[in-house]
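Everything below concerns the one structure shown next.
Here the complex is missing a single protein chain, while all its other protein chains stay put.
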């Protein structure tokens, strides 16, 4: 792997990106296409708990929800993965054994990434050993902002080496990179360094995922695909709580990368409360009656 | 011309991007269901009369023209054809209103009436949007998000000028001209009405306006608003009809000023008609806008800009960026992205909220575009169209690119007024500018580069009234608009849009 040729990272015009998103948001998704979108979105959720007060009990409950999102709608897809801190990976792995739901672990001193490289690598190794199928690492934003792109690149590559065949999601923490130009550059860097997914945020920094940021990253994925033939996935995370937002994200994907990316292998939502809103809307679409959260389990 | 054409057409095909990568799939598993805007609430009369002196009046000769929905080819309503006597009546009404009420009224009160019109348009925005879409074929998304809000904003902006004209013309006092005859096109019916009527009224003139024959309905609905607003009778008169009615207005002796938006061809005829008279006139005419993409452009936004530049309103836009000029180094990338983006354009039912490209405005225009498509192929250009399916009824045209063209191709020189883009490349800024300016037109142009100094340099060299830098087809009531060279005379919008409606006298 080589560090990317940044002349291939085009400048980004903020207003243009935001106007494009506004236009995509004007898509009106109704009827069958809405049910399809809601079900797709559900299948793409990385059900996430990343709190200092997380316990085995909390994770087990979350895994139950992952397996059976709605007790009375057994035909619904399950979520894509459960995402936890490394020390709870083994709990999740046990709870999800025998299902197709992946165990995802954050790593590399999430969320700040402010630990020595050896510590980060060791943490990653541990998560993989405990059974993580996917690792969500954070990049070193400080190094990036200082212009030490080689450092950031090497760090991602080193983590990828440990992650091996498991999937590596690289969190850019776009809220700290701030400009779309930086986000584009970091996306290119992460993909060249071996990311299987690029991900917006940890959820600990505001703003977290936004649609314009996601669009910029999707466009980077598109260019990388045309250059290499490699399909990198995308994961917006943080702040996506409503089904309507999720559908808007899917429109972004559909019209930027096309239908091949509309699959949990290539698109994920990092979210927790989104799941119930999706379920609520699915039931509403199927029954024609507006729903109450009292009828949905809030694990 | 010894220009090197984009090897682009070949290399830009996604699956030949140099490494056999399959193209992206934009016809994949998730299709949007139709999301039609309901038109149940729309109240259209079977027949519309002329709006003269505050009332709808039957045309003297009793003739009516059908108004057809170009997306369904069904007749929506019919509109009166104004002949000489009708135009005389309308002009007399406007003259009377000018002398008796409008020029006598306090400027602030004039402003208040115009504010009312702005508010009434906002209140009935949805209704106007739907009628605009049904009558003219434009996507409801555009009518709803662009045409109608901008029309309301135009009235709101100029309303405020009415009592502030002393601040607009340094060292001079502004006097109204009298009766303005205004002739507007079919591409933005209500918006063009607003561009014409709002500044004319704000400066104290009265108007006789003729909408285009295929798109008169929102103007007649606007006439109802004038009644609702209590606008004094005769201040706004709307006479419908064909080009003949238009020429009756142009040649009317008691009209002081002509404002016309339309083709350069008709603009020249109007100039000839006005020869030897002292009538003032402003003309917003045709264009063949260059859209220049430099290799340091924000390329994804530029591609979106190219799309907006040429496919907005089916390309029925006088300032459309219909000539793409792309620097050779990124021509292949731009073309590939452009084709991908075109695949996502939804062509079809204008009332569907997801439609990007609606119906061509009329059979006549459809035929004209079709002729140009044939001509392009005959001239040896390479044609590419998106793979979308078109409705069986109605006048629809696929978004179209022509590459392998040069300055000498007619499709590069002539205004097509449809969703048809020609693509040329350039090597250096000077070559690009030379191509951009090698046209009798000069309405608008685009320049895309991330480099600020280049924007100012190229922007100052493009001979056109509007330069969109890193954007395209944006409009605003505060922003003057109008052409250099054969694209017209005078400006509409902004402070400069007041000049055409006033006579300046020593302060």
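By letter and in written order, the chains are A and B; residue numbering begins at 1 in each of them.
Here is the rule we go by: a residue touches a chain if its C-beta (ideal position, glycine included) is under 8 Å from a C-beta of that chain, and two chains touch if they have at least 3 such contacts.
Going forward, contacts and distances are computed from a predicted model.
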item: Protein name, per the UniProt record, of whichever chain is missing from view ("NADH-quinone oxidoreductase subunit E", "Aldehyde dehydrogenase family protein", "Peptide/nickel transport system permease protein" or "ABC transporter ATP-binding protein"); value: "Aldehyde dehydrogenase family protein"
item: Residue, one of B:55, B:106, B:164 or B:268, that touches the chain absent here; value: B:268
item: Among A:15, A:145 or A:293, the residue in touch with the chain that has been omitted; value: A:15
item: Missing-chain contacts mapped onto subunit A; value: 13-16, 18, 178-181
item: Those residues of subunit B which, in the complete complex, touch the missing chain; value: 153, 170-172, 264, 267-269, 271-272, 274-276, 283, 285, 440, 455, 459-460, 464-471, 474, 476, 478-482, 484-489, 491, 494-496, 504, 506
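Definition applied: only the chains that are shown with their structure count from here on.
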item: Length of the line joining the C-alpha centres of subunit A and subunit B, rounded to whole Å; value: 43
item: Sites on subunit A touched by subunit B in the complex; value: 10-13, 15-17, 19-20, 26-34, 36-37, 40, 219, 222, 225-229, 250, 254-255, 257-260, 262
item: Contact set on subunit B toward subunit A in their complex; value: 14, 17, 19-21, 24-35, 141, 145, 296-302, 304-305, 336, 340, 344, 353-354, 450, 470-471
